[in-house]
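For this depiction, one protein chain was excluded, whereas all remaining protein chains were kept in their positions.
== chain A ==
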């Protein structure tokens, strides 16, 4: 059972990593470490900002 759970968690870690879902936690951790005083955005604010910066600088996709 614990192997199953570990496998599931590894899969979830991988999928959320590749899709970028865990980027919010990464950003918050970064803020806490480097700028301890800074206000931490909510999930909603973070994703709004992120899409706004993607609007201004899109990444290419390949053929």
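Rule of thumb we're sticking to: contacts are C-beta pairs under 8 Å (C-beta built on N, C-alpha and C of every residue); 3 or more make two chains touch, one makes a residue touch a chain; residues count from 1.
Throughout what follows, contacts and distances are computed from a predicted model.
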| field | Options "Regulator of SigK", "Transport permease protein", "Carbon starvation protein" or "(2Fe-2S)-binding protein": UniProt name of the undisplayed chain | value | "Carbon starvation protein"
| remark: Where chain A meets the left-out chain, the residues are 12-21, 23-24, 26-31, 33-34, 43-44, 46-48, 50-51, 53-63
